[in-house]
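Before any comments, here is the structure.
Of the protein chains in this complex, all but one are displayed in their positions.
Showing chain A:
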Amino acid sequence: MSRIELDKVSVVFPASRHTEAVTALDKVDLLLEAETFATVIGRSGCGKTTLLNLLAGFLAPTAGKVALDSQPIHGPGVERGVVFQKNALMPWLNVADNVALGLTFAGMPKQQRQDRVGTCLDWVGLSGFANHRVYELSGGMQQRVGIARALAADPKILLMDEPLGALDALTRESLQELILELWQKAGKLVLFITHSIEEALFLGTRLIVMTPRPGKIHKTYDLSFSKRFLAGESARSLKADPDFIALREEVLEVIHPRGGDHGEP
């Protein structure tokens, strides 16, 4: 049972010659427990990637405490898996060796490693692709490899940084469904950053809406669309549900107010 805690966390990037100091996160409190699927949304500069970088250990807070299971986070670690948007697969390794990377680092024996890799490739629907070169795969399949690689190391929590952001709409939808099925199977705490409101509403059990300057959590919502999907409702009917649409408009109003400045969402 994993538990993420942020206690009055601030991140300030100091001024440089060309930029002013930026408060990427301003005294943020957050508590995420057990099998939550948390989706984070907000326009550019709201600190959502900073939030993920803190949890991944790529960044230390300027003030406040970040902890996983009451252990403060210092640097990256295997108990926190990360799926990146792009560029994170190793083109000199084939699909299986990419998935096995964490196991190789840990010195797992070959036979055991192969079994584990086989299982993980099976989960993401890439069983027949073990020996393929990653750069010959489509963008969607590459992301499946990235997800399998993160799962293979069996982390406590999974951090996903706009993993579907570079994919076309159809591939994106099929991967959303795959991610939900894997989440149900693996039962891990997930933090998922996205630019897409529909994606955030559909996937999350907990939606975190953030606003910029300074980066803050504006509001959080408890959602049930993903659970309804896993219980058998179709993705299309869920996304057409009046509750879904009403919530989408409400969140849209926060992150992209009509009549306000029209920065990117």
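Everything that follows uses one rule, which is that a residue touches a chain if its C-beta (ideal position, glycine included) is under 8 Å from a C-beta of that chain, and two chains touch if they have at least 3 such contacts; residues count from 1.
Operating definition for what follows: contacts and distances are computed from a predicted model.
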Considering only the chain that is not displayed, what protein name does its UniProt record carry among "Cytochrome c-type biogenesis protein", "Metal-dependent hydrolase", "ABC transporter permease subunit" or "Phosphonate C-P lyase system protein PhnG"? "ABC transporter permease subunit"
The one residue from A:Lys27, A:Lys86 or A:Lys239 touching the chain left out of view is A:Lys86
Filtering A:Val12, A:Ala67 or A:Leu101 for touch with the omitted chain leaves A:Leu101
Given A:Ala15, A:Leu31, A:Ala60 or A:Val78, the one touching the chain that is not displayed: A:Val78
Which parts of chain A are in contact with the chain that was left out? 56-58, 75-78, 80-82, 84, 86-92, 101-102, 104-106, 133, 135, 149-150, 153
